[in-house]
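Shown here: the complex without one of its protein chains, the others still in place.
Up next, subunit A:
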Amino acid sequence: MPTAVLSQLGDGLLVTVEMTALAFAGALVLGVLLAICRISPVPPLRLAGAAYVTAFRNIPLLVLLVLFVFGMPEVGLLYPLFATVALTMALYWAAFVCEVVRSGVRTVPRGQIEAARALGLTFTQCLRFVVIPQALRSMVQPLGSVFIGLALGTSLAAAVGVPELTGQAQLVTLKYDNPLTSFALTTAVYVAITLTSGLIAGRIERKVAIKR
């Protein structure tokens, strides 16, 4: 296989990695904010958070991508393609992160929170010493799944014209007429990404696990 093919696939991998990192960071920040809205005692924030999660979890990612990529310019919001796609990914996966955080908080037994309160811990102390340390640990594995889903999901960017790994694989196929080798190579890269992330998530989880 010519080195040009490898370097083209390498470029694609770089775009995939960049997009995964950016979108995951964005999804984490937005998802935590959404979760705070959803567990806050403020009704309109709860409602808005719930509506957001319902909408973004039920619209297919590809629909969101075409909606943002082709729709945003129609209302005068013209940004670079990469930025638009990364933003869309972050918005989509934030809904899933929000649900992970929310169910993570729920894994903390109610009795512990009541006990913390009975001991006179303030709300912030209760969060800092009782809720957050335990909730974070139970979020590791599901957040790992979200990360893997996001990393694989970035491939959809190829459908709207971002030359990431899957897109480059297709371009290389058309250009050098070597469909099976380039597709096999790309598949191997995705398998490597998935297996490593799964392994890392599992290791972190074991390390921070609480024996109950």
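Assume a contact is a pair of C-beta atoms (placed from the backbone, for glycine too) under 8 Å apart; a residue touches a chain by one contact, two chains touch by 3 or more; residues count from 1.
Here is the rule we use: contacts and distances are computed from a predicted model.
K.L.:
Looking at UniProt, which of "Amino acid ABC transporter permease", "Tryptophan synthase alpha chain", "Hydrogenase maturation factor HypA" or "Cytochrome c biogenesis protein CcmF" names the chain that isn't shown?
P.N.:
Choosing among "Amino acid ABC transporter permease", "Tryptophan synthase alpha chain", "Hydrogenase maturation factor HypA" or "Cytochrome c biogenesis protein CcmF", the correct UniProt name is "Amino acid ABC transporter permease".
K.L.:
One chain isn't shown here. Among A:4, A:63 or A:208, which residue touches it?
P.N.:
A:63
K.L.:
Looking beyond the chains shown, say which of A:13, A:32 or A:48 touches the absent one.
P.N.:
Checking the options A:13, A:32 or A:48, the one contacting the hidden chain is A:48.
K.L.:
Using the touch definition from the top, which of A:27, A:89, A:131 or A:201 touches the missing chain?
P.N.:
Final answer for the missing-chain contact: A:131.
K.L.:
Which residue numbers on subunit A touch the omitted chain?
P.N.:
Its contact residues with the unshown chain are 38-46, 48, 50, 54-55, 57-64, 66-67, 70-71, 74-77, 102, 105-106, 110, 113, 117, 123, 126-127, 131, 152-153, 155-156, 158-159, 166, 169-170, 173-174, 179-180, 183, 186-187, 190-191, 193-195.
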